[in-house]
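So, chain A:
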Amino acid sequence: MTNDIIAFCCENSAYTAADIAGREGLHYSERVKIVRVPCAGRVDAIHVLKAFENGCAAVLVLGCESGACRHINGNERAKKRIEYAKALLAEAGMSQQNAAMFNLAPNAPHKFVKIVQDAEKSLKGASE
Partner candidate 1 sequence: MIIAERKPFTEIRQMLAPYSRVLTVGCGTCVTICWAGGEKEVGILASQLRLAAREDNKEISVEEATIERQCEKEMASSIRDKVSNVDVVLSMGCGAGVQTLAQVFENVPVIPALNTSFIGMPEQEGLWAEMCGACGDCFLDRTGGICPVVRCAKGILNGPCGGTRRGGKCEIDVNKDCAWVLVYRRLNGQGRLDMMEKYYQPKNFRAVKRPGRIASVKA
Partner candidate 2 sequence: MANTFRDTLNTKKFIVTAEAAPAKGANVSKIVEHIDLLKDKVDALNVTDNQSSVLRYPSTGSCLLIKEHGGEAILQMTCRDRNRLALQADLLFAWSRGISNVLCLTGDSIDVGDHKEAKPVFDLDSVQLVHLVHTLGSGKDMSGNDLDGGTGFCVGVCATPSADPIEPQMVKVKKKLDAGVDFIQTQAVYQLDDLKRFVDFVRKQDSKVKILAGIVPAVSAGMARYMNDNVPGITVPQQTIDELAKAKKGEGVAKGIEIAARFIRQVKEQGVCDGVHIMFIGREDKVPEILAAANLL
């Protein structure tokens, strides 16, 4: 078990936000491992399942705000896929809480940090 928090970050929003957060020295957990994707819609249910198979603690998918997706509706497709992935996890007897999707703008480094910190907090909360 790696305990990682895998964050699939859309390069047009979340990845940029994470980058700014890094450059501004905003602190967030080392458990967060960022995976850059061209669009949140690139993330399939199998990627979420595989991440858990590899022992991660949580999977986050971060994409553009509603209406801002450069690929028209990749973020909406991602939302549906994450819901589907959560149902698959539930079938396998795992908690649905540990997979989630979020939307943010590229110039929102604080929001990025809050998302990943909140994710870590709820993991800590669940294990206590």
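On the choice of candidates, all candidates are chains of the complex that A comes from, given by their letters.
As a working rule, a contact is a pair of C-beta atoms (placed from the backbone, for glycine too) under 8 Å apart; a residue touches a chain by one contact, two chains touch by 3 or more; residues count from 1.
Only a predicted model underlies this, so the values are computations on that prediction, with no experimental measurement involved.
In the assembled complex, chain A touches candidate 1, while the other choices in 1 or 2 stay out of touch. Residues 44-46, 49-50, 52-53, 88-89, 91-94 of chain A are the ones that touch candidate 1 when the two sit in their complex.
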